[in-house]
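One chain of protein is taken out of this complex; the other chains stay put.
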Amino acid sequence: MEQTKTQLREAVMPAAELKWTRAQMAARLASDVQEGTIMNLGVGLPTLVGNHLPKDREILIQVENGILGAGPNAPKGEEDWDLVNAGKQAIQLLPGASLFHHADSFAMMRGGHVDICVIGAYQVALNGDLANWSTGEPGAIPAIGGAMDLAAGAKELWVLMEHSTKSGESKLVERCSYPLTGLACVTRIYSDLAVIALKDGRATVLDIVPGMSFAELQKRTAVPLAQADG
Amino acid sequence: MEQTKTQLREAVMPAAELKWTRAQMAARLASDVQEGTIMNLGVGLPTLVGNHLPKDREILIQVENGILGAGPNAPKGEEDWDLVNAGKQAIQLLPGASLFHHADSFAMMRGGHVDICVIGAYQVALNGDLANWSTGEPGAIPAIGGAMDLAAGAKELWVLMEHSTKSGESKLVERCSYPLTGLACVTRIYSDLAVIALKDGRATVLDIVPGMSFAELQKRTAVPLAQADG
Amino acid sequence: MINKIVASTTEALADVPDGATILIGGFGGAGQPIELVEALIEQGARDLTLVSNNAGNGDTGIAALIAAKRVRKMMCSFPRQPDSWHFDRLYRAGEIELELVPQGNLAERIRAAGAGIGAFFTPTAYGTEIAQGKETREINGRHYVLEYPIHADYALIKAEKGDRWGNLVYRRSARNFNPVMATAARITVATVHEIVELGELDPETVVTPSVYVKRLVKIPKVVRPITALKV
Partner (left out) sequence: MINKIVASTTEALADVPDGATILIGGFGGAGQPIELVEALIEQGARDLTLVSNNAGNGDTGIAALIAAKRVRKMMCSFPRQPDSWHFDRLYRAGEIELELVPQGNLAERIRAAGAGIGAFFTPTAYGTEIAQGKETREINGRHYVLEYPIHADYALIKAEKGDRWGNLVYRRSARNFNPVMATAARITVATVHEIVELGELDPETVVTPSVYVKRLVKIPKVVRPITALKV
């Protein structure tokens, strides 16, 4: 049976701390993914989503290096290094998977055939602009990977990120100060504090970590938030 | 053993008539194709070339509908209608063949990976312009197929055509009057009277049907011809 | 459970509206989804734009759809066939529009639609009537023509085997336009001769990944000889 969001919350939420853990963030996002969805999971935190997808729904993971229908990580000792995900971890294939080359893989992404891409971010702007590839620091080695292609091509771009930077600044901002990955592409944010939908320049709160008030969330967020109806 | 061109000529040339038959034209062209060549044969007369390729050379026929390594026509009664050539004739595959889809097939052609394309023509101009898809007659149903892609993409475009129209006009002309298929793309003409190389606006005669003089060939040709050295 | 299998070609095409743009696979008869075209004839949608390599043969399939005056516009590379009499007649009568597209441009424009490419510069047809009125550009000493993607509402394609997720494999040169067209339509409907269990198709050899197929219909295998062009 599918867990309800409330059950999920109660099961995984520690009482004391008012934020979701990384595993809880991934699980919270995973619970919103519908049957039949084609998903791409970015390197890093987004990869964790794969471990929490509802077992009773068929969901297809697309991986940029030419896989549709990726399964869980390979058990230790059984790794096949010819079968890796975007983070270069050895994985398995689900029955029904297919393999293809890089140009076909990015044609799939760029052509709008991936329903949801989950990606990390340094900053997200109220209008959906995404900054996730460079902090612009001198001497930093830049790296884009497939992020710009996914930002341009996925039907929905869901950002999975901490709500604030280590120094406490909101990562949801009026306007990104870091170099952009894509314009007006983020449709939803899953942070350790809340789930927020971005649409037409409005940020609507769909869920808050249990125990935190809307006012408190607003205080920690650099843009005006709206409450979802109902 | 490979037949020399002279042997071939003696073997297949009827004494009386000063022109090569269609089969002889195809055989004359085929004798010039080197080991390892990737060839595409257009619909119609060019298809006959496949029957005359030297048996001791490995030559790969590329077919526009997604075949590399096409073999001879299927024996009557053994046709597989899922395996056809550009003229929709049932064919066979050689060992070492590969199959691919239409976009990959034309990527192969357009990308310059086909060494020689053999194609029919209404007219060829001295500068290599090709006209082979429309006579511009009102009411005619136009049809291009892959001709323009091959004209743009093949490394060498060899035209296989009668030297003259039914009314006796030279099909090698100063400038095509029919709608063009491609600009400056034809590198060689194999007609029923001669083999002519086109390069830098010059038409050089490489071979003449036995018994015909250079002067007689020139008389039947609307552009100045040069004799090959040696 | 994802299950894209539908019971009949009729059900698979029930929602085709008038005015739809429809990609139809096949090269002549090979790989032509004739059962889907027959269902489309029965279904009744009018004012269609068809995109296919040829404009029909004889009195069946695309030719029958054209004969029934259901096609407003034909985009193809080679309408002239020994038995394309229905297209020929309506074209000469000015009752059907023709956009003649070189075969490679047809394939690449369909690919571009599926691949999210906005437009591309191709050397094909530069300097010909086909390029008239189109943007051209010289790049590194070669001349190119700008061509745009062909997006469609439906793609009707024919494959050999498939599974309930929509993975497909084809048979020999019946592959032709089918895998490319599968990527470029809002709704891709495929016929197969065999439906296999999920996981039976080798992931290495799947030609059309499941994401590109919306509906799958099993049809019996009937061998239909094809009209060859005269040599």
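We just call them A, B and C in the order they show up, numbering each chain from 1.
In this text, contacts are C-beta pairs under 8 Å (C-beta built on N, C-alpha and C of every residue); 3 or more make two chains touch, one makes a residue touch a chain.
Quick caveat: nothing in here was measured; it's all calculated off a predicted structure.
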Based on the whole complex, identify which of A:36, A:71 or A:87 touches the chain you can't see. A:87
Considering the whole complex, not just the chains shown, which residues of chain B touch the missing one? 35-36, 38, 58, 60, 62, 68-69, 93-100, 106-114, 152-153
Missing-partner contacts on chain A, residue numbers: 43-45, 47-48, 63-67, 79-84, 87-90, 93, 99-103, 105-107, 109-110, 134, 139, 141-149, 151-153, 179-183
With the missing chain put back, which residues of chain C would touch it? List them for me. 108, 112, 115-123, 137, 139-140, 142, 144, 148, 169-172, 202-205
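Basically, only the chains that are shown with their structure count from here on.
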Taking the mean of all protein CA atoms as the centre, name the chain whose own CA mean is closest to it. C
Between chain pairs A-C and B-C, which one is joined by a greater number of C-beta pairs in contact? B-C
Chain located farthest away, centre of chain B as origin (C-alpha): A
Between chain A and chain B, what is the gap in Å from one C-alpha centre to the other? 57
Distance from the CA centroid of chain A to that of chain C, rounded to the nearest Å? 36
Where the centres are mean C-alpha positions, what is the separation of chain B from chain C, in Å? 29
Please set out, as single numbers or ranges, the residues of chain B touching at least two other chains. none
Where in chain C do residues touch two or more other chains at once? 111
